[in-house]
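Here it is, the structure, as structure tokens.
Missing here: one protein chain of the complex. Every other protein chain is in place.
What follows is chain A.
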Amino acid sequence: MAVKPKLIKERVPTPEKPVEERIKSFVEVNLGYDFASALKEAERCIQCPPEYAPCIKGCPVHINIPGFLKALRENADNPDEAVKNALRVIWNDNTLPAVTGRVCPQEDQCEAPCVMGKVGDPINIGKLERFVADYARERGIDQELLEEFIAESNRKVKVAVVGAGPAGLTCALELAKMGYKVTIFEALHEAGGVLMYGIPEFRLPKDILKTELEKLEKLGVEVKTNYIVGKTVTIEELLQEYDAVFIGTGAGTPKLLNIPGILLDRIYSANEFLTRVNLMKAYLFPEYDTPIAVGKKVIVIGAGNTAMDAARSALRLGAEVTIAYRRGREDMTARVEEIGHAEEEGVKFEFFLTPVEFIGDENGKVKAVKFEKMRPLEERDRRGKRKIVGTGEYVTLEADTVIIAIGLEPNRILVEASGFKANPDGTLIVDENLMTSIPGVFAGGDAIRGEATVILAMGDGKKAAKAIDEYIRGKKANA
């Protein structure tokens, strides 16, 4: 008679770098599992059948989560084999697990509906995914496995992908796995998009990202950097050379506050601040040439992941940092883990404050921010957040640097240059197959969503790859 296994309610924790060490550098905060602890955590999974598993349904790219955990468990005495099998299962659905294992809001996705979460802690899926990717990379297992994914038949059909961020990378990798000849056009000098310029090293080390990006070359994807589609080359020109085009240009234009003083010095958009720090490595200035000017008292406006990233980066540059948010604590959109890390590291939070004016000194440098105090109402908006109203009371907080992290909208360069049908906010209009108003041109990620997560963008990239495959097959069949 089979013995019913005992449910282990508590998660196996992952170690983190101590606060006092990590706030002095950009090294990664979470240290991840080793094989023994990963195995212990994986064994907590009750193995819901894949057709039912709520975790798979909760994942925007539908990774076979019970499947990869099973693979880990089945070869407990042969870690390399276990990881290789697990990685194979993950790669079927997601080729960038070292990224998603680090930056996905798992608590809202795969881990939210986990059955184990009803009796204890949900399975620590994110950290397990990350473990598989990291272990495989460290032991070179990923390189062996990559051979299996190199498509044998190159159909010599060419697809262009615009933007090397999460959506474009996923679309390109999926198409490459199907055997298409893919070229990515990237405006910046390095691939990665927001993963490169937006997410700091302490959350996603660049070396790890670069290893993930090496898959592109292995799978035969060409990356043309320094190409600004819409300027360097037009969509029309791309359509002459490629059978289909995927647009994954993201939402790269920062929203700025339309209040007095916005042009004062040391008021950064989060994009400028993070690009200088992450992509251009301004924290290593003057070893790297791009500077960043940060004072001693920084106010970050906003409460999403970008705000947390900016705040924690500023902290590491030696500043005292306060996050000011117009709503309450429960409405912050950042991942729970990142809010926790920010708090542990000493970032202060001020709630129910809306900025109304930036106050400058005689040199035109910001010296304070004037806020109106807000009051929450019982009524909720369509996103389920409590509505807020101004109280007519004001408070002024000192700041010698301000970072605005209130959101982004799509970059209009491409929309304007190419005549796409778009929404008033600049997002491209697509049909149910993610095809834009221009036949053969598909789009996904923040370019159609406005502002979402890495994994949703990857989900779109994957869906678009399938749609592109069908579109091209249809076109060839009719030709």
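Just so we're on the same page, a contact is a pair of C-beta atoms (placed from the backbone, for glycine too) under 8 Å apart; a residue touches a chain by one contact, two chains touch by 3 or more; residues count from 1.
Everything that follows uses one rule, which is that contacts and distances are computed from a predicted model.
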Complex minus one chain; that chain's UniProt name from "Sulfide/dihydroorotate dehydrogenase-like FAD/NAD-binding protein", "Fe-S cluster assembly protein SufD", "Aspartate carbamoyltransferase" or "Indolepyruvate oxidoreductase subunit IorA" is "Sulfide/dihydroorotate dehydrogenase-like FAD/NAD-binding protein"
Candidates A:G340, A:G364 or A:G474 - the one touching the absent chain: A:G364
Which one touches the absent chain: A:P254, A:G302 or A:G461? A:P254
Going by the contact rule already stated, which one of A:T170, A:T183, A:N271 or A:T354 would touch the omitted chain in the full complex? A:N271
Among A:P291, A:G419 or A:P439, which residue is in touch with the absent chain? A:P291
From the listed residues A:A76, A:A112, A:L397 or A:I413, report the one that touches the chain absent from this view. A:I413
On chain A, where is the contact patch with the chain that was removed from view? 187-189, 197, 224-228, 231-233, 252-254, 256, 258, 262-263, 265-266, 268-269, 271-272, 275-276, 280-281, 285-293, 364, 411-413
